[in-house]
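Only a single protein chain was left out; the remaining protein chains are all shown in position.
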Amino acid sequence: MAKAIEEDKFELVQQPIDAAALIRLVRADLDGAMVTFDGFVRKESHGRQTSYLEYESYAPMALQKMSEIGHLMHQKFAIDRVAIVHRLGRLEIGETSVFIAVSAPHRGPAFDACRFAIDTLKKTVPIWKKEYFADGAVWADGELPPAPPSQKTAS
Amino acid sequence: MAKAIEEDKFELVQQPIDAAALIRLVRADLDGAMVTFDGFVRKESHGRQTSYLEYESYAPMALQKMSEIGHLMHQKFAIDRVAIVHRLGRLEIGETSVFIAVSAPHRGPAFDACRFAIDTLKKTVPIWKKEYFADGAVWADGELPPAPPSQKTAS
Amino acid sequence: MLFFGRIRELCGLSEESIQTAEGATLEEVFSSYALRFPKLSGFRASLVASCNQEFAAWTTKVTEGDEIAFLPPVSGG
Partner (left out) sequence: MLFFGRIRELCGLSEESIQTAEGATLEEVFSSYALRFPKLSGFRASLVASCNQEFAAWTTKVTEGDEIAFLPPVSGG
């Protein structure tokens, strides 16, 4: 099933994410199941009312990590196509920060792969979120990527 | 979280399912995560080319079972809103037979609840699928619902 | 009585009203249909009974006005 990688999509965008277009891209007649994950800006964070968020990224590395996630998904799960798109810049409440769509012949791998994608993205893709409240702003705590190998690897 | 049940949607429809409308219904600003499942007609089944499918249901019982699934989802998972819509009648290749959307403050319960919904629907909701091929038609094998209690229960 | 899927096709019926003996169980109602439609017997193990739009044990006694069906394995989704 790893053949569909050239039809996959990994993007960082400044404008609102067009989920409908991604769904059309990922949904193929030979499949029977599609799972999507839509992560969007919550009204509250840690009990405080959010004003807006700002996302920034280490763009070329983030794109490479997103595409590595896609490759891993095809290795681990019997899926067809993948789209992973993350938005950057200022996001208002309710706006989508990340959208993931996965199609597959059967639902199990579609669910597992979509979950794997967002869980891994949150650990390994260099994107940072700053939360703005009425009375200030904080960088989100975030997660430490897995320990890298102890020697520099050829890349 | 069980408060949002009156905003949930459980439907059987004869016309194409409007996934975008269901997404708008389920996606609320107080959430931060939405997972959707789109089940659609595969081009092939058991190695044969599908012409089309026909779905029929025991409609009032099916709706009641779908709404029971919704109640169970609110009991078991920290979710906000649910939509479960199943289409009936003749469906062409690529058309959506079932669409499920679940919103939640966090992604874990949204994934778990959406998966629970489709897994349970396939076991307990009285809907039947007939697969039409170029050279004939068969009723899909289907699943036996769980054994009922040995006495008639008040309902 | 309601009929769905392959049972509807096999019996050539969608719906009919029946009279049952006082205290008859769903199993007994099924047996009477199996006499009318001999091919039905072969499906018994794959069917689940319902009474008034709820899954019901085959030992359930039917009463007047009950809505009964013998449901084939479900295949929605």
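Each chain gets a letter, A, B and C, in the order it is written, and its residues are counted from 1.
Keep in mind that, in the parts below, contacts are C-beta pairs under 8 Å (C-beta built on N, C-alpha and C of every residue); 3 or more make two chains touch, one makes a residue touch a chain.
What you see is a predicted model, and the numbers here were worked out from it, not measured in a lab.
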So which of the visible chains would the left-out chain be touching? A
Can you say which of A:35, A:110 or A:127 touches the chain missing from this structure? A:127
Residue by residue, what part of subunit A touches the chain that was omitted? 39, 55-58, 60-62, 64, 86, 97-98, 118, 121-130, 139-153, 155
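Keep in mind that, in the parts below, only the chains that are shown with their structure count from here on.
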Central chain (distance from its CA mean to the mean of all protein CA atoms): B
Mind pulling the subunit B residues that touch 2 or more other chains? 39, 118
